[in-house]
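With one protein chain removed, the remaining protein chains of the complex are shown where they sit.
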Amino acid sequence: MSTSENKLVLDAQDVAIHYGGVKAVDGVSLALRKGQIHGLIGPNGAGKSTVIDAITGRRRLTRGKVSLGDVDVTELGPTQRRQLGLSRSFQRTSIFEHMLVRQQVELASYKMGVTDSGADADAILQELDLMNLSHAVAADLGYGEQRRLDLALALVGRPSVLLLDEPMAGLSVQESHDLAKHLQALTSRWDVSVLLVEHDMDVVFGISNVVTVFELGRVIANGEPAAVRADPRVRTAYLGSAA
Amino acid sequence: MLTINLFNGLVYGALLIIMCSGLALIYGLRRVVNFAHGSLYMLGAYIGYSIAGYSNFWVALVAAPAIMAILGVLLDRYGFRLLQDRDPLSVVLVTFGLLLVIEDFVLTVWGKSNYSMSVPAALNMTIDLAGTSVPAYRIAVIAMGALVAISLSLWLRNSKIGLFVRAASTDPTTTAMQGVNTDALSAGVVGLGTALAGLAGVVAAPFLSLSPSMSSDVIIDSFVVVVIGGLGSLAGAFIAAMVLGMIQALGAVYLPDAAALLPFALMVAILIWKPAGFAGSRT
Partner (left out) sequence: MSIQRTSITTVVALAVGVAVALGVGSNNVLSLLTQAVIYAVFAIGVGLLLRQNGMVSFGHALYFGFSGYLVGILLQLKVMPAEAAIVVTLLAVTLMAFVMGLVIVRVPGVAFGMLTLAIGQMFFLTASRSRGLTGGADGMSIEWPDTLFGVAQSQLLKPSAMFLICWVTLIVVLLLLTLLLGTRFGSITEAVRDNEERARFIGIQTLLPRAAIYALSATVTGVAGLLSALNTGFVSPENLHWSLSGVALMMVVVGGNKVLWGPALGAVVYFFAKDILGSYANHWMAIFGIALISVIVFSPSGIAGALAKLVRGQGAPGALARILRH
C-alpha cells in the first residue's frame, strides 16, 4: 500500500497554537492524502480538537502553515476554507433542530453555491441512509441519526477534505460500525479524504490508512496502523495518562 | 432647596436598594427576571397596612415581609423550580401572569381607593438637617436602606450560606454536586427576595400612599437599577439605586423630561454595549 503516492490534499506544517502561556499545539505537521482515512488519536487534552480548529480556521495559528491541495489557506477564515472544500463536523452535534432534515441539507447546499442543491441534498441523504427521514423535524431524530445529519451538512457541495471531531461519540457499537462503513464508502465513492479524531480505537485502527498519535500538543507517532499500535512510545503515552 | 432634593433622592434610592436587592438576588440565583416584583412590593405594603391596622407599624414591619417570604418560598418551590429547565421566556411570562393575579387580588381585597398609612409615633417628628427640617421617618428609611445593603453584603461575603449563594449563582450544577442543597438554597433566596420586596412596601407605605398603581410606579425603575447595576450584582444594584434615586429627585425639579428619559437611555446604552451590566458578574 504505497500511501505516499497519493496526492497531498491537506498539509499542515509546523503548526503551533499558543494562548495565555499554554502551548496547546506545539509544532505539529500532518499530511492527508487523497482518498485516505487518517486517524488522529491521543489522550484528552493532547490538542487534537485544537488542531482541527486550527486547520478549519476556527482558531488562529501562532505559527505554521495550512495548505489545501495547492492553496495556502493559512490566512483564510472558516467560511472561505469551506468554500474551497475543507469541511468539518462538530464534536457536539450541531444541527438545526426545528427544521426539516432535507430542508436544512438543501439550504446548506444552496449556500455552498451548488447549482442543483435539491439533487445534492438527495444524494447525500441517500448515501447516509437518511432518505426516509427527509421530511422529519431534526429534533425528532434519534441521536445516531442526528449525528448523521450533522455529517450530511458537512458533505454538501462535495468537499475534498472532511475533518471529523469524535464522530462516534455516544453511538452504539452497531451505529459506530455503520458510520465507519459510511466513511469508507465516502472515501472510495466520493473521493473525500477524511481526517478523523476518535477515541474508539477499534474504529480508528480498523478503517484508517494512516494513524497519527498526539500527546501534549505534539506528534509522537505517525504511520500505518499496525506500526503505530506496536510503537512503544504510543503504549507509554496511553498507559501513562489517566484518560 | 437643593438639600431637600438630595435628601429625597437618598430616600428613594434607599427604597430602591431594598427592593432591587431582592430582584437581583432572584435573578442571580434563578436567572429569572421577576416581573411580579413590583406587585410583591405592593402586596407587602397592603398586607403591612392591614396588619398595622390591628396592631402597629413595627409588627407590620416584621410580619409583612415574613408573610412575603413564605409566598416567595412557595413561588420558588412550585414555580421557578418546576420551570427551571424551560426556556427563560416561559418563566418570565409566568411571573407576568403572577403579576396579574396579585394585582387582581389586591383590587379585590382592598379595592381601588388610595390608603395612607400613618407614620409610627416614635418617628413622627422632624429633625433639623443642615438647615432644613426633614421628617424623621425619611431618615429612618435611609437608615433601613443602608442596613439592608450592609447586612446583605456582609452576609454574602462572610457567611457559609452566603458562599453557597454566590457559588450557586455562578455555577448551580457544580455547587449541587458539592453537596449543597441548591433547591433549598434557591427557595430561601427567593423567599428573601420577596421578603425584601415586601419590606420595601411596608417601608414605603407611610410616605408614599398606597394605591393599586404602586407596582407599576416602581417596577420599571427597579429593572433600570438592576440592569444598570449588572443583572444579578448586588453591589451594582446598590450604586445604581442611589444614582437613580438622585436623578429622579433632582431631575423632577430641575430637568423633568431629561431626568425621566436618562435612566432608560443609560439602560439602552449598557444593554447594547455590555449586556452584562457595568458591574459585570454576580454579587
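Labels for the chains are A and B, by order of writing; each one numbers its residues from 1.
Quick note on the criterion: a residue touches a chain if its C-beta (ideal position, glycine included) is under 8 Å from a C-beta of that chain, and two chains touch if they have at least 3 such contacts.
Not measured: the values here are computed from a predicted model.
Only one residue in the set A:Gln104, A:Gln146 or A:Ser193 touches the chain that does not appear here, and it is A:Gln104. For the chain left out of this panel, the touching residue among B:Leu15, B:Ile139 or B:Val227 is B:Val227. Interface residues of chain B facing the missing partner chain: 31, 33, 35, 82-83, 86, 88-90, 92-94, 96-101, 103-105, 107-108, 216, 220, 223-224, 227, 231, 256-257, 260-261, 264-265, 267-268, 271-272, 275.
Listed by residue number, the positions of chain A touching the unshown chain are 78-79, 82-83, 90, 94-99, 103-104, 107-108, 110-112, 153, 156.
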